[in-house]
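Only one protein chain is missing from this complex, and each of the others stays in its spot.
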Amino acid sequence: MLAFENISKKYGDRVILDKITAELQPGRITALVGTNGSGKSTLLSILSRLIEADNGSVSLYEQPLDTYKPNELAKKMSIMKQANHMDVKLTVKDLISFGRFPYSKGRLTKEDLKKVEEAIAIAELTEYQDSYIDELSGGQRQRAFLAMIIAQDTQTILLDEPLNNLDIKHSMLVMGTLRKLVNKFGKTVVIVLHEINFASHFADYIIAMKDQKIKYHLPTQEFIHQGKLKEIFGVNFDIIEHRNKKICSYFNNF
Amino acid sequence: MNKFLLFSLLIAFSFISLMVGSKSIAINELFSMDEEQFLVFTASRIPRTLSLLITGAGISVAGFIMQQIAQNKFVSPTTAGTLDAAKMGILFALIFLPDVGLFGKISFALVFCFIASLIFILLIKRIQIKDIVIVPLLGIMFGNVLSAIATYFAIKYNIVQNVEGWLMGDFSGILQGQYETLYLIIPIVAISYLFAYQFTLIGMGESFSKNLGVSYNTFLYIGLLLVSLTVSASVVTVGVIPFLGLIIPNLVRMYKGDNLRKNLPFIAMYGALFLLVSDIFGRIIIAPYEIPIGLMVGVIGGLIFFYLIFRRQK
Partner (left out) sequence: MIKRKIGILVIALLICIALFMFYGLGSNLSYILPKRAIRVWTIIVVASSIGYSSIIFQTITQNKILTPSIMGYESVFILFQTILVFLYGDKTFQVLQHSGNFLLSTLAMLVFSLFIYLIIFKNHQQNIYQLLLIGLILGTLFQTLSSFLQIIIDPNEFSIIENHMFASFSNMNTGLLSLATGLLIISFAIGQYFIKYLDILALGREHAINLGVPYNKMVQVLLLIISIMVSVSTALVGPILFLGILVSNITYQYLPTHKHKYLLLACSLISCIVVFLGQFLIEHIFNFSTAVSIIINFIGGVYFIYLILKSRK
């Protein structure tokens, strides 16, 4: 469904991505992991057409991305990047309503309003829906933008480190919500995560990047092994099996 | 290029400056000038050339001192409101003492320059400024505000209609007997050389310099006094020459690194050379008319400043 071929990107003399190719499993959560600077965010930006690759192509439903009309693409794929601070007098509800823009260009129908309500409820923002976003904390703002993505209701959702600024409870809330969207609605989620345990617990597949290339593209259980983790992150991990899931502990290095 | 080459260039262009102008004097005529040519030579050409050299060196060094004190490479009389303060001072001199002479004008300008520079430097030291570009931004705005105030009074007391274009740098009016105050700048450059190290130290902060036994306030005042003197003397005698104090130290730094003691003579010489060459061009382009040095340097300096900012992005 979402696939890319021979993607390369460099900034000046620095190569960020070197001819990478992959096809993402539909209806699953795929986590992009790797150390800082491994190109995960750049890849995600290219997949979501925010940045242009130097070479290669990205396709959605076997159609190249650049052949889609901007509006059409916005109904099929959404991307959430860092929620930076904005100096705009926007209420949470207004912001989330923007998620329906591709569908109704600002004129909200009953259907739109329903989706917005649902998104607010899922993100647990009911209490804040009339607050201005510049009055919220970093974490609350992040959740507001996530709710906007949820309201946008696309089949494919891309997220770039959405758990930054979130406390444990809300990180779990977000990952749980993504899991629900996939399980219940069959959406495809691609998410850049820097904390490996969230990937281990919630992702179905993992793409691990290193040295400008994709080192591994495997089902999660096959990736979470000491050798592979050490190769990607450069740190010794202890793998602990707990409640049928694997926990990666890196604290024993000292 | 080394000092010798630079010095030779200075001599060469000084010669050219002596020849060029609305009344031309060719080289072969040098020792057999007629009365008119001789008058032009002694009353206008020589003073003009000397003024160019002194002013070019002085303002470049003044810019350099300001940059050391503020620890910011984009500070200069143009980007700290100093030039506008000088104009303001002269304006007030004209308002309150209509028959004021050269000395009075310089005194007023000096006081205004000093106070304005002090306010500006203290302001930016007090505020935590993370981005180097904010300082010249604030400085230009500060200058604009001073200019607006000056314009208000200028119009109200009917002194000048257009403060913006008033006192634009122009060496064509330099005459023997009227420009000698510029000589003040020579000892200033010498003193700057002497205290270059101290200026850098106080730029690093009050506690830093105190720790090394250098009195913060003393050298702050000395530095700003030297700058204000140079700027006042030159603005009163020659007019406003923008960007000079900004671009010369930065260009020298680009090619010669950051050693202040070593750089100072180069800054002075390159400043003098730059002004000399610009003025010569100004005399040639629309001869027999002249383009004022303020415009020439305004355009060239502006473009170079532009370039310096863009270069930062790489």
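We just call them A and B in the order they show up, numbering each chain from 1.
Following the convention adopted for this analysis, a residue touches a chain if its C-beta (ideal position, glycine included) is under 8 Å from a C-beta of that chain, and two chains touch if they have at least 3 such contacts.
Just so we're clear, the structure is a prediction, and the values are computed from it rather than from any experiment.
**Student:** Based on the whole complex, identify which of A:S78, A:T177 or A:Q212 touches the chain you can't see.
**Tutor:** The one listed residue touching the chain not shown is A:S78.
**Student:** Would you indicate which residue among A:T30, A:Q129, A:Q152 or A:T220 is in contact with the undisplayed chain?
**Tutor:** Of the listed residues, the one touching the omitted chain is A:Q152.
**Student:** Thinking of the whole complex, not just what is shown, which of A:M1, A:V15, A:L90 or A:I247 touches the missing chain?
**Tutor:** A:L90
**Student:** Which of these touches the unseen chain: A:F98, A:Y216 or A:Y250?
**Tutor:** A:F98
**Student:** What does the interface between chain B and the hidden chain look like in terms of residue numbers?
**Tutor:** Spelled out for chain B, the touching residues are 127-131, 133-134, 136-138, 140-142, 144-145, 148-149, 151-152, 155-156, 161-162, 165, 285-286, 289-292, 295, 298-299, 302-303, 305-306, 309-310, 312-313.
**Student:** For chain A, enumerate the residues touching the unshown chain of the complex.
**Tutor:** Within chain A, the residues touching the omitted chain are 48-50, 70-75, 78-81, 84, 86-90, 94, 98-99, 101-102, 105-106, 132, 145, 152.
Here, only the chains that are shown with their structure count from here on.
**Student:** In whole angstrom, how far does the Cα centroid of chain A sit from the Cα centroid of chain B?
**Tutor:** About 56 Å separates the centre of chain A from that of chain B.
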